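One protein chain is absent from this view; the other protein chains keep their places.
Here is subunit A:
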Amino acid sequence: MGVTVLLPYQIPEGKTGAQAIDYLTKRLLALGAIHTGQFLVDCETYISTPQHGPAKTVHVLHDSEYPASTFSILDNGAGKQIPLVADNLFDLLMLKMTSVYTSKKQTKIESKGARFEYGDFLIKLGSVTMMENFKGILIEIEYRPCVVLSYCWEMIRETLQGFLGMPIAKEYPAYFSQQIMNTMGQQQIHTKQNEVYEPIDTINQYLESFTNYRKQNVLPVAGGATGGASSAQNAAANMQGGNQRMR
């Protein structure tokens, strides 16, 4: 178990999601990475019924890297998140609690794709889908021997630049630079990049990205605005179609 960085990949103009994944896969294999199977991270969200006070949300996540665990994060609506790591039986417990927590089926979101190993690096190219709709690409990179991000961020950055072919900012990713509250409610000087990394940090990063993708889904419908990964992809598909017809 080592430090993991999750990075949403901006699909280049004029490419579909599948093409972008293909392109990245080719670059990874050329770099010397070895394809080692598939992975899947999924997230389901449950909302408490109104008769039980203010609305609370429970996000239940599974990660194929930790097949025996179910991760859940309880959001009390006031900005406080309580993580819980349990056995797989937790899923059955959630089924029993339908009177308190109801599942929002239409928001079930997952990221799945190929898993690569490059030395001690673990690289996963995940395509995010919600209700069978493609939403974007999430790149997960893990450096397994190291447990503190600030020690190995430069290594991770260099590897990422190596196969993405684009510059990555020198600063730590946003998730790691947030301040940690200690038990007294005071902000600590230490930020997350200097802490020992835990599997729940990976899950938190996934949840953050998934939440962003869900918001993207709401925005175009509400405001009718174009933009976001899905519309860009549609445009790209149209262009491609046009190209084919021309040939």
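Everything below uses one rule, namely that contacts are C-beta pairs under 8 Å (C-beta built on N, C-alpha and C of every residue); 3 or more make two chains touch, one makes a residue touch a chain; residues count from 1.
We take it that contacts and distances are computed from a predicted model.
Among the names given as "Ras-related protein Rab-11A", "Mediator of RNA polymerase II transcription subunit 27", "Serine-threonine kinase receptor-associated protein" or "CDKN2A interacting protein", UniProt records the absent chain under the name "Mediator of RNA polymerase II transcription subunit 27". Of the options A:22, A:87, A:120 or A:208, the residue whose C-beta touches the omitted chain is A:120. Summary of contacts with the chain left out: across A:7, A:74, A:148 or A:200, the touching residue is A:148. Within the set A:22, A:87, A:158 or A:208, the residue that contacts the chain not displayed is A:158.
Touching the omitted chain from subunit A are residues 1-2, 32, 118-121, 143-148, 151-152, 154-155, 158-159, 162, 196.
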